[in-house]
Structures are given as C-alpha cells and as structure tokens.
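A single protein chain has been omitted from the complex, and every remaining protein chain is retained in its original position.
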Amino acid sequence: MRFTFEIGDRVRVVTLEPRGDTLAVTLDGTPVDIEAVPVGPGRWSLRLPASGRQHEVTVARVQDGQAFEVTVGDARIPVRRVTGRPGSRRGAAIDGPAVVRAPMPGKVVRVLVTAGDRVDAKQGVVVVEAMKMENELRAPRPGVVREVAVREGASVEAGTTLVIIE
Amino acid sequence: MRFTFEIGDRVRVVTLEPRGDTLAVTLDGTPVDIEAVPVGPGRWSLRLPASGRQHEVTVARVQDGQAFEVTVGDARIPVRRVTGRPGSRRGAAIDGPAVVRAPMPGKVVRVLVTAGDRVDAKQGVVVVEAMKMENELRAPRPGVVREVAVREGASVEAGTTLVIIE
Amino acid sequence: MQKLLIANRGEIAVRVIRAARDAGLATVAVYSDCDRPARHVRMADEAWPLGGNQPADSYLRIDRLIDIARRSGADAVHPGYGFLAENADFADACARAGLTFIGPSADAIRLMGSKTAARRAAEAAGVRSVPGTIDPIPADAPESEVLGVARDLGFPVMLKAVAGGGGKGMRLVESAADLPAALRAARSEALSAFGDAAVYLERRLVNPRHVEVQLLGDTHGTVVAFVERECSIQRRHQKVLEESPSPAVDARLRAALAEAACRIARSVGYTNAGTIEFLLDADGTFYFLEMNTRLQVEHPITEVVTGVDLVEWQFRLARGERLTIDPQAALTPGGHAIECRIYAEDPDQGFLPSPGRIHRLRPPCGPGVRDDGGYDAPGEVPVHYDSLISKLIAWGSDRGAAIARMRRALQEYDIAGVKTTIPFFTWLLARPEFLAGEVDTTYLDRVLAARNGEPFAGPCDGLADLAAIAAALHAHTQQTRAAAPPATAWLRAGRLDALR
Partner (left out) sequence: MQKLLIANRGEIAVRVIRAARDAGLATVAVYSDCDRPARHVRMADEAWPLGGNQPADSYLRIDRLIDIARRSGADAVHPGYGFLAENADFADACARAGLTFIGPSADAIRLMGSKTAARRAAEAAGVRSVPGTIDPIPADAPESEVLGVARDLGFPVMLKAVAGGGGKGMRLVESAADLPAALRAARSEALSAFGDAAVYLERRLVNPRHVEVQLLGDTHGTVVAFVERECSIQRRHQKVLEESPSPAVDARLRAALAEAACRIARSVGYTNAGTIEFLLDADGTFYFLEMNTRLQVEHPITEVVTGVDLVEWQFRLARGERLTIDPQAALTPGGHAIECRIYAEDPDQGFLPSPGRIHRLRPPCGPGVRDDGGYDAPGEVPVHYDSLISKLIAWGSDRGAAIARMRRALQEYDIAGVKTTIPFFTWLLARPEFLAGEVDTTYLDRVLAARNGEPFAGPCDGLADLAAIAAALHAHTQQTRAAAPPATAWLRAGRLDALR
C-alpha cells in the first residue's frame, strides 16, 4: 500500500507491504529498518533497531479525510495525506481551496481581507470574538481570497465558512 | 427490557423501558427516579434528583456472559446476571456448575479436595504456585466437587479448568 | 461546618473538593447544563443543577446557589476564583442565609474591589501605590479632563477599570493622541464586564515585574504573609506562568514586601486568604497595585514551597480558628516552585481557544510534580468558560531543578483532542531570558510579537520521517479495519504486529 504525505514543504512517500507476519516499509523508495509496536489506539512505539532510538508517536485525524496530527515525543507535526492519481503529478500536493472556518461559536468582529486579495500563509483574515476573547484567524497557506462568506457583526457557529482561499 | 441480577445473596430485578428520549427504570417493581449520564465507556454518573446524591459508577464484564464487576465510588460490587426463563423460578438464580480456573500460568502445588467433597464458599480447593508465590484458589460458592481436573505437580496455563463444583 | 457547597467548576472546584475531602467535609457540586458530565460533578457527594450555560445563567446565579445550599443542607460555601469569588453581594447573601462564606468579609471584598479605594487604603497604611489618580474618573467626565490628568502623570499611562480585574478594561496609552479611543474602549469594556464605567489612570512604570504576596488572616487580628510569587510572565495582562520565590527578590526585599502587605491587610481588618499585588521596579522599589480578595489561581506554588495547605486554612479560618503558622517559616522558601497554566488553546493560532472533546489525558506524575486538573478523558472543554485544563506545578530544590522538572513533566503530559499551551511552555522554558530570570510584565508580549506566528513545535526533519511512517501505519490500520467491523482499532493494531 502506498501513502503520500505533505509535511511542511516536503512530500514523503511511504509504502507498506505485507511480508509474512510483518510489513516491509519504504520511505521515499528506500527500505527502512523500523520496529512499530501498537501500544494503544492511534499510538505506536517506533524503534530503530540500528541505533536503539525509541519514539512514542500518536496519530490523530484532525479533519475529515486527509489531515493528521502526529506527535513524536513532544514535537507536534501536521501531516497531510495527498491522494492524487498516481502518475499525474507524482508526489506533488493537490492544493484544493483552503477554507477558513469558525473554530467555535462567536461573533465576527473584523474582516481583514476582501475577495481578490493576495494573502500570505499565517496572514490574519478574520477576527472572531469567542470565549470573551478576540481571536485572529489566519490563512492556512498563501493564495488569493476567492470569497469572504461573512460580514462584520455576524454571529457564527462552529464550522461556519468564513473565507475561502485559492 | 427486563434484567435480573444476583448481588450478594439477594436478587434484584431492573426494567428499562424507553419513554420518549429517556428510559423509565424500575427496581424490584418500584419506579426509580434516577438520572444516568454516560461519561465514558462502561462509566456512568448516576444522580438521585431527590437528594442530589451523585455516584460515579463503572461496569465491567469479568467473565464471558453473566458476571459484572460494578464499582460505585470506591465500593466494588460483584453482580451476576440471571437469565432464567421468566415464570419458571422467578427471580431465583440458576446455579450451573462453578468452574475454578487457573488465573495465570503456574504449577499445581497441592489439591485440597477430591471429587464428591462438600465445600463451603471461599473454601480453598487448589494451591497454584505462580509469580513466585503460592496462591490458594477458593470455591466461588458452596457445593459438591464434581471433578478435580488436575494433579499435583501439573503445569497449567491461564484458564485451565482445575476443579468443577456443582 | 459539615457540608460544603462549591460555587465553581473546573480545576478549582476539583481542588476545593479534594481539600474538603481531606478535611472530612461532605461536598455539594453545582453545574450548568453542559457541565452535567464534568469532572467536578462526578467527584462530589452531591450535585445540583444550576441550569443554563452562560455564566450569567449558571455559575453567577446567586439566587439558585443559595437555594441549592438550602435544599442540600450545606452550611458553607467556597466560591473558588472568578465567577462570584469577589462579589460582595454573594458574600452578603450567604451570610443572610446562615451559610459560612469561605473568604473575607463582604466589607473587605467591597472595599478592596474598588481599585481606587484600595489604593487609598494602601497609602493610608503607608505603602506606595503606582502614581496615579486618587479618585475614580466618573463615566461622564469629559475627555479633556482625563487628558489633563494623564498629562500631569506623564505618558505613557495605564488606563484601568475601577471595578476591574483580570486585564479587562485595561489599556496602555502611549501618547495623548491615543487617549480618546482608549478611553472609549476601556469605559465600554468596563461597563459590560463590571457594570461600572468608572476608570482611573496610573503612571506606566518602565518594564516592572509583577510580584505578589499571599496572605492569611484570622478573625483574631493575626495576619501572616508568605514567600512572594513572581507573575511577570503575562500574555496581554493575563498570567500564564508563575514561580515562587521571585528570582528578583532577596530576603531583605521579601521581608519588606511581606511587612507592607501585612500592614495593608491589618489596616482593613482583612480575614481569610487574599493576595496583595505589587509592581517591582528595576531599582527594587515596589508599588501597591491591587488586592485580590480570594484564593488565586497560582496558590499551589506557595503551598509547595511552604508546605501550607491554603484551602485547608481557608476552612479553618472561616470557622474562627487562630492562625498557628510560624510567620518566619511562611517567609522561608523551601526550594522553588513553578506553575504552568495548561489551557485548551492553540499557541500556533495566536492562542485561539480550542474547546472540544478530550480523547486522552494522562498527566505527568512522579517526584516534584503536582497536577491540579479539572478534566479527565473522555471529557469536554465547553466553549462557555475559561479554557484552563490544568495547572501543572513543578518543585525543585532550586530554580534550575524546578525548571528541569517542569520540562520533564511537560514532555510527559499527554493530552489529545484539543490543542494546548504545552508546546508554548516547552519553548518558553528554553528561552535564555527566562532561564536567567530576567523578565518583566512586557517580556512575553514582546517576544511573541517578534516570533510573528512561527510554530512552537514544528517538524525537525528526522522526526518528520517518523511522522510519515506513523501516519502511513495509522491509515493502513484504519483502512484494514474498515473491511472488518467488529475489531476495535486496538485489536486490529495488535494484529499488525512488529515491523522490521
């Protein structure tokens, strides 16, 4: 089985193939000597037999489908699964539109962009007041604002689409 | 739905009947005003609205089928489900043979009973050495020893039948 | 005192229930609708519904709390912190209902609750306040008048709510041009938060530290002060990490702070637990800032360095017992303690609250570590309240040992389902300025601004390789499971066995 992931700005390809009672692992085409022991739901103890290095890792799906948060020791690593047709753009991420959603019920205090604006990753796009605090929501990646779906003053529910970036 | 349980030496009958979004509960025929909120797998917060009393309870099945261990606060309460045909011996426990099994791998050091012996509840029947200690296994209830299934000196696996009491 | 109603939720309710149990008191929890399955409810002997979810509909409902106390037969009430803890009307209502209010008198709450009255009380007791306005500036005072006062003090000035607390209605005003907008904002915030738009002005000290003194007072006139707490690590005027003792305070200054704090408390006949907050200038001059007439969030670090259980003493003092704590021992730090406030917030999204379901929670344990938490797993951090999950306290024989322990404990902390401030603390505890103890109340906002949103715990390259493999294993397990419903994730994963 073949898995392609985007981590930071790099793409990594992992294959897992059953071999007897175990799985053969490759990373970017190179066989990896690694021991993975499941120790709970979404939790593994990974060990590199050559060095003895041991890492407890947890994997949690953070959105429907393609995004995971992986913790390795105390590092948190966002991982995005890429499911492009093999052979088309091999290993490259398929960048669909990025949706900025309200993370909790609240009120839109300020909208900082308008449709057509070019935004950088981490640039603030909307300020929502919730839990008695103003929270600036940021663009998850660079792009162009396709749509601003709310007005200032609007009450929003958790999950409401605020801004769409392409 | 009707449930019959043996707790200590008493039998209790609980019924649960859907009524709108909630369940109507009776205990031994009397309606019970109780609020049960699930707070985890096998875990409930029970509250008696009349008195405000609150008890966190956990329920775990301890053997296949009919035995549960229920904790209420720090009390541990063994509960045995009775599944007799309704109408036959209403509310009474159906006492099948009781099997004393090896709780872990070990060696049978002494057999304290022979077939045909009458035993009391809690009477020692077999001593198994395991985890570097001698452990006396006791009869779960009074009865007559139908069969002693092991000899002294035998190595046993966890779950091996040692003695059957009728 | 036999049965205690805890008029609060979350970790402080859990903390007070533990203390009540240690003291042999029966416990009555109260809860809003969404808190029915909450940890504090499940720990208590009794639990009674307040209804509602918003604080105003639930934990702030004095009428319902008094009614529940009556129905449950409770004879004492602990308010925790926040909610009604500094509400004199609640203390009065308890007294009228014959309930022992675990805290100071309603009069003391009322007096010190007015920040300007408190400043006058401090001055009267011979303790410097931060230079500023003596009287409240009423809601209808014209801007020009306020501007004149600010000019007299000298810019920059701090604009604060008279009825304030917790950074609400507070504004830093750099220059005269900024004053009108800041005044409007502060008045409006103060009005909505406290029902009182009156404000006052203080001179802005240059990079002061926040140092505070915990007090206990009995009803026989004795007041004891404890080793100071350093709370300069603040984000937008909110404390996020506290430690005791302060790296900036020596035994002489400690004695002077304690003496000043006791003088103020005695002058107003203060009883039970309270805290006097000071600003400490770079030259060692300290100024009275305000008094908190309740248990503070950060009280455990004082407990850990002095061995005194402050909540137990709150019970005893409320019963009229005499303070028997040796004042010299209370001022002698036994080692060093640090507290990190573990919030359900995403530090990589500007500390955006991250309420929701906690799937997994394993607090750190072992030597020198204390976790005062309000949740277990599965559990739900509601959107309606402060998102504090737990306070993690580390103790060591000295500051370095306490920091090392805290790093170890943070590494051990396992929370899944919500984002937390743990990665932020891991970063902070490695900052050279923090390690040197050279911080002030502006430090954190400055360094956070300079980081400009850079993630706190991003991928190192080697770890990213492992993350990719782990994600693949997870996806593989999930996909395989999909074809065979009855197996749980765990069993299925167990069958996958070791890879080599």
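Per-chain numbering from 1; labels A, B and C assigned in written order.
Here is the rule we go by: a contact is a pair of C-beta atoms (placed from the backbone, for glycine too) under 8 Å apart; a residue touches a chain by one contact, two chains touch by 3 or more.
Here the structure is a predicted model, which means the values were calculated and not measured.
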- Query: Of C:L5, C:A19 or C:V130, which sits in contact with the chain we cannot see?
  - Reply: C:A19
- Query: What residues on chain A make contact with the chain left out of this view?
  - Reply: 37-40, 45, 47, 51-54, 56
- Message: By the contact criterion defined above, which parts of chain B meet the unshown chain? Give residue numbers in ascending order.
- Response: 1, 3, 5, 7-8, 10, 12, 14, 16, 21-25, 27, 32-38, 40-42, 44, 46, 49, 55, 57-60, 68, 70, 72-77, 79, 81, 103-105, 122, 130-131, 133, 135-138, 158
- Contact residues on chain C toward the hidden chain run 14-15, 18-19, 21-24, 36, 43, 300, 303, 307-309, 311-312, 334-335, 362-363, 365-373, 376, 378, 396-397, 401, 404-405, 407-408, 411-412, 485-486, 490, 498
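Just so we're on the same page, only the chains that are shown with their structure count from here on.
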- Message: Taking each chain's centre as the mean of its CA atoms, which one is most distant from chain C?
- Response: B
- Item | Intercentroid distance (Cα basis), chain C paired with chain A, Å | 32
